[in-house]
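All protein chains but one are shown in place.
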Amino acid sequence: MTSDLSPSGVFDHPWLGGGFHDAQIAALWSPERQLAQMLAFEAAFSRAMGRAGLFDADLAAQAADMIPTVTFDMAQLRAGQESDGVVIPALVRGLKAALGPAGAAVHKGATSQDVIDTAMIMSLRDTLVMCRQRLVTLHASLLELDTRFGPVALMGRTRMQAATQITVGDRIAPWYMPLTDHIARIDAVMGRVAKIQLGGASGDRKALGDKADQIVADMARALDLDPAPRAWHAMRDGVAEAASVLSLITGTLGKMGQDICLMAQQGIGEITMSGGGGSSAMPHKQNPVLPELLVTLARFNAVQLSGMHQALIHEQERSGTAWTLEWMCLPGMAQATGRAVTAAQTIAQRIERIG
Amino acid sequence: MTSDLSPSGVFDHPWLGGGFHDAQIAALWSPERQLAQMLAFEAAFSRAMGRAGLFDADLAAQAADMIPTVTFDMAQLRAGQESDGVVIPALVRGLKAALGPAGAAVHKGATSQDVIDTAMIMSLRDTLVMCRQRLVTLHASLLELDTRFGPVALMGRTRMQAATQITVGDRIAPWYMPLTDHIARIDAVMGRVAKIQLGGASGDRKALGDKADQIVADMARALDLDPAPRAWHAMRDGVAEAASVLSLITGTLGKMGQDICLMAQQGIGEITMSGGGGSSAMPHKQNPVLPELLVTLARFNAVQLSGMHQALIHEQERSGTAWTLEWMCLPGMAQATGRAVTAAQTIAQRIERIG
Amino acid sequence: MTSDLSPSGVFDHPWLGGGFHDAQIAALWSPERQLAQMLAFEAAFSRAMGRAGLFDADLAAQAADMIPTVTFDMAQLRAGQESDGVVIPALVRGLKAALGPAGAAVHKGATSQDVIDTAMIMSLRDTLVMCRQRLVTLHASLLELDTRFGPVALMGRTRMQAATQITVGDRIAPWYMPLTDHIARIDAVMGRVAKIQLGGASGDRKALGDKADQIVADMARALDLDPAPRAWHAMRDGVAEAASVLSLITGTLGKMGQDICLMAQQGIGEITMSGGGGSSAMPHKQNPVLPELLVTLARFNAVQLSGMHQALIHEQERSGTAWTLEWMCLPGMAQATGRAVTAAQTIAQRIERIG
Partner (left out) sequence: MTSDLSPSGVFDHPWLGGGFHDAQIAALWSPERQLAQMLAFEAAFSRAMGRAGLFDADLAAQAADMIPTVTFDMAQLRAGQESDGVVIPALVRGLKAALGPAGAAVHKGATSQDVIDTAMIMSLRDTLVMCRQRLVTLHASLLELDTRFGPVALMGRTRMQAATQITVGDRIAPWYMPLTDHIARIDAVMGRVAKIQLGGASGDRKALGDKADQIVADMARALDLDPAPRAWHAMRDGVAEAASVLSLITGTLGKMGQDICLMAQQGIGEITMSGGGGSSAMPHKQNPVLPELLVTLARFNAVQLSGMHQALIHEQERSGTAWTLEWMCLPGMAQATGRAVTAAQTIAQRIERIG
């Protein structure tokens, strides 16, 4: 049974979410979306298996049509996760119960990890797409800052000490220049990670026989993913690389945040922003809340990234331990990254003066 | 505005929670509990300030009585967090609005971090207490396993290779022996971390004048915490040490989980458990779901711990970046630890044979 | 004064080095190589400045010729590092002292980070090249294993439990398939990171005036690096991405190592290798030393990677803290990666039977 209490994680938290929540990215990783994507997998699988002649064609078409409409008893899914360590056996039982005869044309030949991974990859793909779009916008906004304030003189600071005079343009170039590389990284990793997962019991696609390639291609089209030459159940480098890209993005923005926090210090006073945060003890204070957030999100992702890379050690055909470690780390990284880009965008728009 | 979507974090997730959720620990870190504890702080503060003569005695008593009953518009708290980077200014505004004249005897002299940290410490204290109790039970259960199976012969394995014959008792001693040290660690860190936070604007208790010690002692009694000789806003070693203890606990249990996963392999077959997890592709399989979970939770905590120690670098009188990094990492560590102990307990009860 | 004691780090350790040392990679990161590369930078800088007319042409040519031959009092370099936090001021003093009049055409217009970063990037570039070559060889060796043993039946194992029968080819595909992606990653990151560092005091190339591009191009040619459109003193994403790639490589190999450790267990017996490790207590034992090493190196890199991403938060024009954190983490990652690839190669050659 689920609790009536609100979630305590910062991204989902009723008030902390005000700082950490990114509605669009959160939606991509929401259980509702995950469930829809798992059902989209099962529907595409039934349909492809029917077309390939591995499922009865009529039953398969019927199953594919019905699957997206099936509703589930959440308590049963939860109980299934608890007992099986993965929700799919319970999900499949629910599908079979709802589909009647068409239930014979469901899931057989796939495995839990196929469904979970494909659903996860769809969220990751959409996260990368969304971050990419936002980075393009942010890049333009920061260039605009450069246009407005670039030539203004500023004291360059190295090792936290005044060095020689530079310009605002020099200070902010490291905020926007890496963004184009981040976009290139997103494009590159997309080609390596946005691939359907399909392997069956031990990942060898044996149950699909000589129709495997056809089924994979069919499903990939349906789900807007690339086909994969074989299941990548135990090859997690694409996922870990995507996590690395997320952390690179927040790292650049964390640098921007740290710079702004330092520039906003009284005594330095190199920046003015609207909309700083209030204090309960000192109403006059204007805290650099969003720049601070950028630093925190960058450090958070740098921490989580270690977990994603530990999860590369994925033993044998499927790892129950490394795989679930990804579940614990990746959604938070996606949300931290999404939130960082929007926070940086807001900051860019609130800057009234630099230098 | 909060979303209607379910939370995606594993601890709060509608079905993943079936594996990761620990209802008791989750309750301790729930927003509802946090809010209640923040209000308990404010009530205790008003009362102590009244007793000390720094607030009008009647208004303070009235405020203290009313505060715990005030309800809040969550959207306002969320907006406050968003704009101020901390919820307390909005909370205090809410209190003042609700309390009428007694609102004059609220919060003044304290600061946001006093409230947030004290509420967090109450959750941490209760987490440690709860884990301690569970560890005592787990220790007894594992000793019982030792009684039942201890003398049975088992092949010792070093560097994953058969070594010399040992006994089951030798294998499981490292599962329970460290638990008594963990209990000692909990007791020690409790004395260093279960302390009220009270410092005011810049943490120097200046607004409390020569009544500071009295107020701190009064509040500490009310909140069942120890007094602190001064505010520890920027001294986070107690919190990071507590996180270390949590990770030590999950580390020991992760070792137990790893051992059991290895013992449960076909071809090794050194353990039989009831209630293994099912597979969507292979109904006959019995996956060691809970032992795997122990490994994952241990690796997760080992990752998060790095974040908690990064957060030790807490600049000046209060760090907006390091402090909020704790918010992102600690509640998950608490839940991972609580869940690990209950999972280990369930495992201990499900073991039907070892050796 | 340096100590007469041997180094304690595993890569340089007199006997632990027998396991961890990779002579070729270690040479790339050796102080001797670093020094040579720093001098190569200074020589190329003097020459380019002379050609550009910013240094006296004759003195600059003379300096460029002499610089690589200058020897240094190591105690002075060490004292310089201690007092200045970077060795370059002492190095430049040493150069000027050695060069006589040509010393006037040395370093002026560059800054410490230009020299250190360029020298570091040259080592990183050569590490990536070397790892790339080795990965090509390893890929071929693993494909050869696939040719020899691929069709042999093997029990597939998921969640550490026997699943369905697969082939050896299925088990080892995740060992070699990601290698081609790793090679593509190396090629991509090479284009982003193998760039000369040149910025001068605050990184703005102001001292180079309108000759900046020419000088950068000239030096880049001399040092076999790409030019950089501006100094990347505070843009560390290329370096952190390279570290991510190193960790992805060791992650794949760590998965291979973990698989082999599991396959080598008595009771499983799915692999036979020559040259296993001996035991001081049990002479008959054959420990899977190199496969274990792959796991350890993968976990090590997953840990260090977090530090490299923390170092992305590089404040202002140059960070004394984030920069030096790279120094602490990156050379070890390079050596761990190099060693992992050679260890995997040795393993591939020692496998006598799988399945």
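Labels A, B and C are assigned to the chains in the order they are written; within every chain, residues are numbered from 1.
The criterion applied here is as follows: contacts are C-beta pairs under 8 Å (C-beta built on N, C-alpha and C of every residue); 3 or more make two chains touch, one makes a residue touch a chain.
Please read these numbers as outputs of a predicted model, since none were measured by experiment.
The chain not shown here makes contact, within the complete complex, with A, B, C.
Considering the full assembly, A:Ser279 is the residue among A:Gln62, A:Ser123, A:Ser279 or A:Asn301 that touches the omitted chain.
When the missing chain is restored to the complex, the residue among A:Arg51, A:Arg159 or A:Arg221 that touches it is A:Arg159. Check B:Pro31, B:Gly238, B:Gly338 or B:Gly355 against the missing chain and you find that the one touching it is B:Gly238. Taking the whole complex into account, chain A touches the unshown chain at residues 155, 157-164, 261-262, 264-269, 277, 279, 281-282, 285-289, 292, 306, 310. Listed by residue number, the positions of chain C touching the unshown chain are 2-3, 5-21, 23, 26-27, 29-34, 74, 77-92, 107, 110-112, 115, 200-201, 261, 275, 277-282, 287-289, 292-293, 295-296, 299-300, 303-304, 306-307, 310, 320-322, 324-325, 327-329, 331-332, 335.
Mapped onto chain B, contacts with the missing chain fall at residues 85, 111, 113, 156-160, 163-167, 170-171, 173-174, 177-178, 181-182, 184-185, 188, 192, 201-204, 206, 229-230, 232-238, 240-241, 244, 247-248, 251-252, 254-255, 258-259, 262, 295, 298-299, 301-303, 305-306, 309-310, 312-320.
Everything below uses one rule, namely that only the chains that are shown with their structure count from here on.
Residues touching across the chain A and chain C pair largely coincide in numbering: over half of the numbers involved belong to both copies.
Chain A has the Cα centre that lies closest to the mean of all protein Cα atoms in view.
Distance between chain centres (mean CA atoms), chain A to chain C: 29 Å.
Those residues of chain B in touch with two or more other chains are numbered 261, 277, 279, 281-282, 287-289, 292, 306, 310.
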